[in-house]
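Comments concern the structure below.
The complex appears here without one of its protein chains, the remainder shown in place.
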Amino acid sequence: MGLPNASGDLSTEVEVDAFRRLFPLRFFEKHLLESIRPDARPLGRARDTTIALGAVASANGSALAKIGSTTMLAAIKMEVMAPSIEIPDEGCIAIDFHMPPICSPIVRPGRPAEAAPVVAKQLSDTILSSGMINLKELSLVSGKAAWMAYLDIYCLDADGALFDAALLAAVAAFSHLEIPVVSLNDDGKIVLSEEQGLSDREPVNKEKRKVNLGSIPFSLTCILHKNYILADPTAEEESIMETSVTVVLDSSSQLVSLYKPGGAVLAYTSAIQDCIALTRQRVKELQKILEEAISGMEVD
Amino acid sequence: MAAKPGSVPTTYSPNLAQKTRPPIFKDNDLDWVRPDGRGFHQCRPAFFRTGAVNSASGSAYAELGNTKVIVSVFGPRESKKAMMYSDTGRLNCNVSHTTFATPVRGQGLDHKEFSSMLHKALEGAIMLETFPKTTVDVFALVLESGGSDLPVVISCASLALADAGIMMYDLVAAVSVACLGKNLVIDPILEEESYQDGSLLLACMPSRNEVTQLTFTGEWSTPDINEAMQLCLDACSKLGKVMRTCLKEAASASQE
Amino acid sequence: MSKTEYVSPEGLRLDGRRPMEMRQLRAEIGTVAKANGSAVFEMGNTKVIAAVYGPREVQNRSQLINDHALVRCEYSMANFSTGDRMRKPKGDRRSTEISLVIRQTMEACILTHLMPRSQIDIFVQVLQADGGTRSACINAATLALADAGIPMRDIVTSCSAGYLNSTPLLDLNYIEDSAGGPDVTVGILPKLDKVTLLQMDAKLPVDIFENVMGLAVEGCKAIANYIREVLLENTKQLEFRRGL
Partner (left out) sequence: MAKPIPKVGSRRSGRSSARKSARRIPKGVIHVQASFNNTIVTVTDVRGRVISWSSAGTCGFKVSLRKKSVNPFPLNTCSGFCCTPKEMVGLSAGEKHFIQGGIAQDLRLDGRKRLTYRPIYVETGIIPQAHGSARVRLGATDVIASVKAELGKPSALQPDKAKIAIYVDCSPTAAPMFEGRGGEELSTELSVALERCLLGGKSGAGAGIDPTSLVVVEGKVCWDLYIDGLVISSDGNLLDALAAAIKAALSNTGIPKVDVAAEATGDEQPEVNISDEEFLQFDTTGIPVIVTLTKVGKHYIVDATSEEESQMSSAVSISVNRKGHVCGLTKRGGAGLDPSIILDMISVAKHVSEQLINKLDSEIAAAEASEE
C-alpha cells in the first residue's frame, strides 16, 4: 500500500487508510491506472492457493482449500441408500454449501447468508454437469443399494471468490475420498467389513475404493470494471465493483460453465474471451497444486 | 439425476458388522489402558493458533486430538436495534457443529446448550463495561468432534477474544474430567464420553484462581469432587500457559 | 359419522349430565402473584389460567395508539393439556386464531379510551383441555381483568352449546365437541344483554340454531352469576384483609 497518492483535491491531505475507506472506488481506480492492485498483485494474478487433504478424520474424504485468506473446508460422508427405481444402478451426490457465522461479519446466527444458497446451487450444477464423477461408480448392489455422497462445504473465512475456493475444496475432497469396504448382511443391509477381512462375507466393493475423477472442473472469477479485468477478487473488491464473471473449465480446457450474474458492466465478447484465457492459465496452476497435494498425501 | 432437494432418499451409514462394540473397560478393572494410550491424568497435546479467520476481529483455531474447533470474534459492534440501551457491553455466543463433525452425519444445527454454557463461562472474564452499547459476537464452529468439545470451545473462544483485543481479566481455560467406574479420566475422548458415569467441566481463570463455569453430571462423593476439581484446576493452569505462549508468539510474530 | 349415542334414551349424556346441565364451575382469583391480575377458571376438566399485565407502557413504540389502549392476547397450551402428549411450536394456527378471538372479545368490553398510550397484555394458558377451552379462556380472562382493576363496560362470559342426536346440549366436553356436530360458542355482556362473540361451525337449521343459541346464552348468564359471586367474595376478602 506504499503507493504515493497521485495529486488530487482531498487525497493529498488524508491518510491512505482513510482515503481507502472514504473513496473506495477512487482508491481502486488509482491503483488500476498503475496496473496493480492494493495487495500488490498484477490485475490478472490470482492469490496464493493451498490445498490440504484429509483435514477431517471423521469424514471419508476431506480437504481444506485456501485462496488468499478465503478458506473452505469440504468433507464427504458416504452413506447407503436404496436407489430409485428409474436409475437402479446409480448413486447420488448431495452437495451443500454452508456459511456459518464465523466466516464473515455479515452472517449472523439464524440468518443465513444470501450468497450461500446461490453458491450451493452453482456448485451442484457444476459438479454434476461436468461429468467429473460417474454416478454409476457409486452403485453397490444394482437396484438394492448405492452410495449417497454427502458433500458439505463450509466457508471458514470469506474473502471473495467464494465459488472458486468452494469448487477447489470440493474437487480436492473427492480426490481424497476413500470409500469404505462394505458387505451385504442377511437383512439386506450394508455393513462395514473389517479391514483385515475378518468378516466371512465377501465385500461388495473391493475394487472400488477410489472414485475415478474424469475431467476435473476448475474455476476463476474475474471482476469487470471499465476496461480492466481483475482475476480472483477479494471481498473488498467484490463489494466495490459489482460485475463478475465466473468461468469454469475442465482439465482438458473445455468450457464447463460460465456465469455472469448481471452487473453494471456489459461485457463484450472480447472481455469474456480474456476471462477464459485467464482461466486457462489458472487451471494449469490449480491442477499443479492439486497434484502436489495428492502426491504429498501419498508420500505420507 | 442426483441431489434434488426435497427428494433426497433416506440413507443410513453402514455400521460395523458386529452389533455392539465391547466396552473399552470393564467394571472394577483398574488398569485398563485408554484408547489413545494416554495416562488417566494426562491431557491430549493442545495446539492453538490465533488469527485463523481474516475477516473477523479476532479468531483462534484449537486442536486437541481429533477435536478441532474454530472460533471467530466480531465486534465490539453496534447492538441490534431491538435491544434496549445498556451501559455495559453484551456478549453473544453461538456454537454450531459441521454436518461431518460427528461419526454419524448430523444436521449441522446450532447447539443451544453449548452456546449458553459458553456465554456463562466467558461473561465473568470479559470487562463488559469497557464497551457500552455494543455487542461482542463469539461464534464457534466445531469442525470435528473428538470428545471434550465444550472445554475446547471455551478455551479457544477466550483466545479469540484476546486476539480481538477485547479486555479480559484473564484467559479462560476449560477442562473436563470423566468418571469411568472408579477412575477419573481427564480430557476424555468421544468414546470415553459415551461410557462415562459422570462428568465434570470446569472453566477457570488460572491466574486469578477463579472458577467461571462448573457443571457436574452423575453421582459424585465429596472426596471425588475434591480430587476431580484439583485435577481440573491443575490442568487448566497448564493449558493457560500453552494459550499464553500462543498469544506471545503471535504478538512477537506480528511485531517482526 | 359414527352412530355413537351421545344422549342415552334416559336423557343422560356420556358424562352423566342432563342436556341442559353445565359442568362444575370453579374459579380462583389471584393465582399468579407477579401479575397485575390473574385467575384460574375450571369448567369440569377444562382448566385455564389467565394473567393480565398492565396497563403499562407500550413495549413496541410502533404499536402505540394515541387515543386508546392497546390490548394484546396470547393463548398457549401446556404440553400435558391434551390426551396425547405433543410438543407444538408456539403460535400455530389454532392458537393464533383463539388469541385473536379472545383479544377481540375482551377489547370490546374494556374501556380502552380511559387508558390511552398504554398496553394491556392478557395471557391465557390452558392446563387441561376437555372441550370449551375457548369459553373457559374468555371467562378466565374476564376474571383476571377484573382482578387487575381494569375498567370494563361489563363482564364478558362465554359458553358453548351443541346439537347432537337431535338434542341441544349445553357446555360440550371434548368427546361431544369432536363428534362433528354443530358447536356454537357465544360470548355475552350479561348486564347489557348483548352478544359480543358468536362462532359456529357446521350447518344448522335456523329454528334449531335459535334454540341452541338461546341455550348457550342461558349458560353464559349462569356463568355470569357465578363469576359475580366469585368477584364479590374476593372483594369481601380484600376488605377483610385490609381491616376495613
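Note that the chains take the letters A, B and C in the order they are written out, and that residue 1 is the start of every chain.
The rule is simple: contacts are C-beta pairs under 8 Å (C-beta built on N, C-alpha and C of every residue); 3 or more make two chains touch, one makes a residue touch a chain.
Computed from a predicted structure; not experimentally measured.
*Asks:* Counting the whole assembly, list the visible chains that the omitted chain makes contact with.
*Replies:* When the full complex is considered, the omitted chain touches B, C.
*Asks:* Looking at the full complex, which residue from C:V32, C:L197 or C:A224 touches the chain that isn't shown here?
*Replies:* C:V32
*Asks:* In the complete assembly, which of C:T82, C:Q104 or C:N211 touches the absent chain?
*Replies:* Reading the full complex, the residue touching the unseen chain is C:T82.
*Asks:* Any idea which of B:T130, B:N226 or B:T245 touches the chain not displayed?
*Replies:* Touches the omitted chain: B:N226.
*Asks:* I need the residue numbers on subunit B that touch the omitted chain, in ascending order.
*Replies:* Contacting residues on subunit B, toward the hidden partner: 19-20, 86, 88, 112-113, 116, 120, 123-125, 179, 193-199, 204-205, 208-222, 225-226, 229, 233.
*Asks:* For subunit C, which residues lie in contact with the unshown chain of the complex?
*Replies:* Looking at subunit C, the ones touching the missing chain are residues 28-36, 38, 45, 49-51, 53-57, 59, 74, 76, 78-83, 85, 87, 90-91, 118, 121, 123-125, 127-128, 149, 233-234, 237-238, 241-242.
We take it that only the chains that are shown with their structure count from here on.
*Asks:* Assign the assembly's chain-to-chain touch graph to one of these shapes: line, ring, star, complete, other.
*Replies:* Drawn as a graph, the chains match no named shape, so other.
*Asks:* Using only alpha carbons, which chain's centroid is the nearest to the whole structure's centroid?
*Replies:* Central by C-alpha mean position: chain B.
*Asks:* Roughly how far is subunit A from subunit C, going centre to centre by Cα mean, in whole Å?
*Replies:* 59
*Asks:* Quick one: subunit B and subunit C, Cα centre-to-centre, how many Å?
*Replies:* Roughly 50 Å separates the two chain centres.
*Asks:* Which integer distance in Å separates the CA centroid of subunit A from that of subunit B?
*Replies:* One centre to the other, that is 29 Å.
*Asks:* Can you list the residues on subunit A that touch subunit B in the complex?
*Replies:* 55-59, 62, 69, 71, 73, 75-84, 90-96, 98, 100-105, 108-110, 124, 128, 135, 148, 150, 152, 154, 156-159, 180, 182-183, 185, 189-194, 199, 201, 235
*Asks:* So in the complex, the part of subunit B that touches subunit A is made up of which residues?
*Replies:* 1-3, 8-17, 52-56, 59, 66, 68, 70-72, 74, 77, 94, 96, 98-103, 105, 108, 110, 137, 139-141, 143-146
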